[in-house]
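Can you keep this structure in mind? I'll have questions shortly.
One chain of protein is taken out of this complex; the other chains stay put.
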Amino acid sequence: MQPPSPPHHPGERQPWGAITAFLLPALLLYAGFTCYPVLRTWWNSFHKVLPRRPDEFLGLANYEALLLQDDIFWRAVKNTLTWASISPLVEVSLGLLLALALYAKIPGARLFRIAWFTPVLMSYVVVGILWVWIYNFDWGAANAILRAVGLKSLAHAWLGDPKVALPSLVFITSWMWTGFNMVVLLAALHSLPSEVLEAAELDNCGWGRKLVFVIVPLVKPTILNLIVLSFIGKMKIFDLVWITTKGGPLWATETVSTYLYKRAFEWTSFDLGYPSTIATVWFVIVLGSVLLLSWAFRQRQKLEY
Amino acid sequence: MAVVTLEGLSKRYDSGSAQAVDGVTLTVADGEFMVLLGPSGCGKSTTLRMVAGLESITSGALAIDGARMNDVPAKDRDIAMVFQSYALYPHMDVMGNLAFGLRRRAVPKAEIERRVRDVAATLGLADLLARKPYQLSGGQRQRVALGRAIVRDPKVFLFDEPLSNLDAALRVSMRGELIRLHQRLKATMIYVTHDQVEAMTMGSRICIMNRGRVVQIGAPLDVYRRPANTFVAGFLGNPPMNLLPARVAAAQEGLEVGALALPLERAAHLPPGMPVTFGVRAEDVAEVPHPRAAGGGIRLAAEVATVEPLGAETILGLQIQGSERDVMARVGRDSRARRGDRIEAWLDPAAVQLFDAATGDVIPA
Partner (left out) sequence: MLNLRSLVRAGTILVLCVYTAFAAGPFVWAATLSLRTTSEIALDHFALPGILHWEKFPAAWYGSNYHVYFGNSLFVVLTAVAVVTVAGAMAAHCFARYRFRLNRVVYFAIFSTIIFPPQITILALYQILVQYGLYNSLVGLALVYVAIQLPLTVYILESFFARIPSDLFDAARMDGYSEWEIFWRVSLPIAFPAIATTVILNTILLWNEFLYAVVLITDDNNRTLPLGIQRFMGDQLEDVGMIATGLMIAIVPVILVYAFFSEKLIQGMTAGAVK
């Protein structure tokens, strides 16, 4: 036998130098611009944070005020959650139908695909301005079309009426993102093994049954990912609202982002502590609902397979 | 000029797991073609990668020409390796692939160019220098991988199952090419395979491994004829050696194989009643009449259980009375035996190997 060798630590010969060097830039950025800000926001949420003044500890006062007394906040939460739960369903189901239409070898598919993808490329700022015009009461395209087809009574000040303002905005995001969902689903459909669909063809399934029993289950992982993606996107929505309504009229379109921005930079209190409390609470809500969503999807998955 | 010495080389990947390589001691002489042979997972690749410097050595010593290499990084060991997957750089053409290893070594440009063209010419790649790997056939890729090792003119070549991705015909021709290459370069080569034919035909010596340990080292025919234990006996050869459980007979000189008594002088030295394993190769079993049978030997009554005509020869599975296992016999291609025939079989007593049933090790004659 050999002389006893020194105790071996697995990984002792890993090139730790190289590993550190490769990770360092990313980790520094991650620590400095993600971890530290998150912790600092959390810390802020227990304080009154004024410029050029030492932070004043408030304990849970901010949380109490926010959770128990702040009606606008809850309004914003309700608006954002409504938005985030309706949009994914609309976008993904419409996207799936369009993708199926294109998958069934419609002529000019490439052109369609490019046209449908354009809205995603524009920023919310551009989209917002365009739709402010489209929704314009006097000369916007929406009312022009309604009047042209004789539905004059349905013409609205779309963004000025508290009752329809939020749905009008949701409509914009659906317009924007349906094409994206369609393209992704199309890619997923194309990556399906063609034998599966051919087998369904042989079984003489109609399109409807094929859709429900073969296609949807197969692209389900993609559908679920898209729903989560869309959900997360709407939970952070800011730009579109800021450009179009600034949360008005009468907080009808206030989202958590816009409210937070207003409390931080537009209210004359100059306090960053209270908005940080909003951010913290919202963070917990977003994280919780994303986890809940993925958990629910996983349960469904388990039940069905 | 390179002698590679492995001294109790061991590897443990994770602290909890078993040793992947366990105390391998092996000296590869200068200019030798050493084959590492063994079943899947026995640690051949791991051993090779430790020699290459791609895997750290848990314990033991590795030396090249007497200089300790344990802590020398791969690039300074002057070793080239050919991978099973070829590992060609997909973004470079053949020229770039061949030259990549030289660029790092401060070889002048003109010299690189000359060496690459030389090697490409000898490997028949001269017309392919501008192609990308995906534009090459499997055999051509293999040659590029080989060329990449050769241009570097290293002290030691390592091969990890380089032919296993090729089809059968190509494998045979590449085998010949590798043998010629070795004869021309006279370099030290270590070659990992689990293909016995490659091992037998190419190796100066074979090192057989099992479960991370070296089982036997020797020239191919020596290992074939005198396996060190039942593992080697059962691993080498097609069909492998016949191995039957037996015990040394108490009454007369010989063995009891099941209910059968076999006369065997060599058994006389062994303590009566000792359990042994009786081994004989298929080519040392024959169907009577047979020229070798004339000079005496062991004769047994047998029934033909299976017949495998392979063209050049026929393999018979013989059911011998009293023995539980069939005995394989390699007989001439013109054997007329049919299934169910009763024949007389002959064994060459000089070719019989006995193994200690407890340890599996061979009992020297």
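The letters A and B name the chains in turn, as written, and every chain counts its residues from 1.
Please note the rule applied: a residue touches a chain if its C-beta (ideal position, glycine included) is under 8 Å from a C-beta of that chain, and two chains touch if they have at least 3 such contacts.
Keep in mind it's a predicted model, so treat the numbers as computed, not measured.
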Residue among A:Phe46, A:Phe73 or A:Tyr261 that touches the chain left out of view: A:Tyr261
Touch criterion as defined above, residue of A:Pro88, A:Pro119 or A:Gly247 at the omitted chain: A:Pro119
Contact with the hidden chain (one of A:Phe57, A:Trp74, A:Trp133 or A:Trp267): A:Trp133
Contact set of subunit A toward the excluded chain (per top definition): 11, 14-16, 18-19, 21-23, 25-27, 29-30, 32-34, 36-38, 40-41, 44, 49, 98, 101-102, 104, 106-107, 112, 114-127, 129-131, 133-134, 139, 141, 144, 175, 178-180, 183-184, 187-188, 191, 221-222, 225-226, 229, 232, 235-236, 238-239, 242-243, 256-257, 260-261, 264-265, 272, 275-276, 278-280, 282-283, 286-287, 290
Subunit B residues that touch the omitted chain in the full complex: 49, 52-54, 74-75, 79-81, 83-87, 89-91, 100-101, 104-105, 148, 152
